[in-house]
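The complex is shown incomplete by one protein chain, all other protein chains being positioned as in the whole.
Chain naming follows the written order as A, B and C, and within any one chain the residues start at number 1.
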Amino acid sequence: MKNQEKAKQIVAQMMEGDAFSQWLGIEVLIAEVGYAKLTMKVRKEMTNGLALTHGGITYSLADSALAFAANAHGRLSMSIETSISHIHSVKCDDVLTAIATEKNCSNQFAQYDIEIVNQDNIKVALFKGTVYRTSKEW
Amino acid sequence: MKNQEKAKQIVAQMMEGDAFSQWLGIEVLIAEVGYAKLTMKVRKEMTNGLALTHGGITYSLADSALAFAANAHGRLSMSIETSISHIHSVKCDDVLTAIATEKNCSNQFAQYDIEIVNQDNIKVALFKGTVYRTSKEW
Amino acid sequence: MKNQEKAKQIVAQMMEGDAFSQWLGIEVLIAEVGYAKLTMKVRKEMTNGLALTHGGITYSLADSALAFAANAHGRLSMSIETSISHIHSVKCDDVLTAIATEKNCSNQFAQYDIEIVNQDNIKVALFKGTVYRTSKEW
Partner (left out) sequence: MKNQEKAKQIVAQMMEGDAFSQWLGIEVLIAEVGYAKLTMKVRKEMTNGLALTHGGITYSLADSALAFAANAHGRLSMSIETSISHIHSVKCDDVLTAIATEKNCSNQFAQYDIEIVNQDNIKVALFKGTVYRTSKEW
């Protein structure tokens, strides 16, 4: 349990200083060691020239989920490689939820899957991220 | 030359309706068939809890470059798979430039490399994107 | 059930003509619509200059699992983008098992996760693949 309390504290601290996640309107629903669940609502200013949500928005939500889930272990972790498949269109006013789960955690590297669903629980994006776990503690 | 004029028109039209690229402050330096060069300056609200630029910002710039380069062919093209390596930290006030080049263009799919450099011409991110080329014309 | 029988037939037919999967010694444990479980044993001739299994061997096993799971739907499907993280070393005589699960299946595209574990159930590689589902039937 102590680890989970520390995980919550680290994520709260990250979120507090994270101006862009705040601009996105990200709300942290769950923050645990190696796991994070975030939600946000798409606003007009997040859409692109095709009247759809810019791919960078769903990526950013997933990337924050990756950072929170990985750093919640207590070791400063940096994203080194991420990929995302955009599989369903996202529109203005859609409510997105990202769930980051840990697929593997070695000493130096860890891998995460992040699924993003909309308000109808339809998957809109699949994200895979690898982080490098530095030796620095939070 | 007619193709390049049409490419410029399509990208101008995309950029005009692209609220998020406007929020990012993206400026289109070059827009050609299968090629795009964009620039933007990182603002405070684009940073994260580690006082660095959020990975979603560099991704978004690269994703816009991908969309412009691919759609400039005149056929509506949708990103289906993208990956990015964050290789150098990006700070507030950094000026980023993204260059999208076409690696391959088949009938249905096309692949692009996007390199992002900062004001000192140091590479900060490497992006690879695959698009699906629909049969719809712009 | 009829779909699952057809899935088995398609995979048996694919495996029969697949000279390289046969060279690898791949055995199909389970073949269902959107799902495949394969196993193989690493031989000396599959290792590299570091006395470890060549990364191409684990990739090949995963790629076969992807092909079987995707084509088992009955529509000819082609891999268009795949990625793999090698997370644990694989040695000669290791027995690898790949499990392909479907993350998403739209009309034209489908995404799969393939996990590869060794005989001690330790994950050795994480694979993600996107296929294009043609309109041709098996």
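As a convention for this text, a contact is a pair of C-beta atoms (placed from the backbone, for glycine too) under 8 Å apart; a residue touches a chain by one contact, two chains touch by 3 or more.
It should be emphasised that the depicted structure is a prediction, and the values quoted were computed from it without experimental measurement.
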Contacting the left-out chain in the complete assembly, out of C:S21, C:T97 or C:N118: C:S21
Residue touching the undisplayed chain, where the options are C:N3, C:N48, C:S106 or C:Q119: C:N48
Touching residues on chain B - with respect to the absent chain: 83, 85, 87-88, 103-104, 106, 109, 111, 113, 115, 123, 126, 128, 130
Missing-chain contacts mapped onto chain C: 13-21, 23, 44-51, 54-57, 59-61, 63-64, 67, 76, 78-86
Hidden partner interface residues of chain A, rising order: 80-81, 83, 108-109, 130, 132
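Definition applied: only the chains that are shown with their structure count from here on.
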Farthest-lying chain, centroid of Cα atoms versus that of chain C: B
Gap in Å, rounded to a whole number, between the CA centres of chain B and chain A: 22
Centroid distance [mean C-alpha coordinates] between chain C and chain B, Å: 33
Chain A and chain C, separation of their C-alpha mean positions in angstrom: 28
Junction residues of chain C, two or more chains touched: 83, 109, 130
